[in-house]
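The complex is shown incomplete by one protein chain, all other protein chains being positioned as in the whole.
Let's look at subunit A:
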Amino acid sequence: MEEQKVQDPNNDPQSKDEILNTISSSSSSNSTQQQQKELVEEEELKRLLVPDVRDLPLTPSSAVETNFVPYFAPDFIKTGHDQYVYRHANGLCVIGLAPTHLAFKDDGGVTAVDFNVGKSDRSGIKVTGKRKKNAQHFASNTALCKVCTKDTSYIVRCCVKGSLLEVNDMLITQPGLLNSAADREGYIAIIMPKPDDWLKAKSLLVGADEYKKLRELF
């Protein structure tokens, strides 16, 4: 069969400039009317943007509170090694130290973080692409890093079986973030579990209420 003629879209008779001209000429046809219209639109925009203060909460919930469901792993592997797992609706898990972790009870808190544990330096792995090439698959008890205090150190573990997407390498230069904002800028790592693995891991974790009850944080 012969090829059928297909019109080349670039051959369209109307040029780019022509389009722009028609648009600009028609919009500036009556300038005072245009100015008035703009004024009305500006007023309308302001009305839409400015909220009524009475509708706003005194303290809004934070992005972390809004976007994640918190779970905890109290005494993970060892007594007092309390970790958190913040799970995003998209399935990713942020791993970090719970406020009751032993490290925070040491004098001066955390002084250093070392990702060079196990076979490889966790901060040296560069995960790339939508398919997360190079991501390492870790078990729930695999070590993520070592947090050091003045006198001792603690191993932080995955808690959830899955692919390690990133570790928080800011902790290398700013270990103090763990003391000031362990649930935000002081997070340890982000793990992507498979759905089935997440269900298994979840059954071994506790929710926020149970954690508080357990640690008498009322």
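Here is the rule we use: contacts are C-beta pairs under 8 Å (C-beta built on N, C-alpha and C of every residue); 3 or more make two chains touch, one makes a residue touch a chain; residues count from 1.
Keep this in mind: contacts and distances are computed from a predicted model.
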Which of "tRNA pseudouridine(55) synthase", "Actin family", "RalA-binding protein 1 isoform X1" or "Metalloendopeptidase" is the UniProt protein name of the chain not shown?
-> "tRNA pseudouridine(55) synthase"
From A:148, A:165 or A:214, the answer for touching the chain not displayed is A:165
Specify the residue from the set A:105, A:132, A:150 or A:213 that touches the hidden chain.
-> A:132
In terms of residues, what is the contact footprint of the unshown chain on subunit A?
-> 1-5, 7, 9-16, 19-20, 22-23, 27, 41, 45, 48-51, 53, 56, 59-64, 67, 88, 90-92, 94, 127-130, 132, 165-166, 168, 170, 177, 184-185, 187, 190, 192
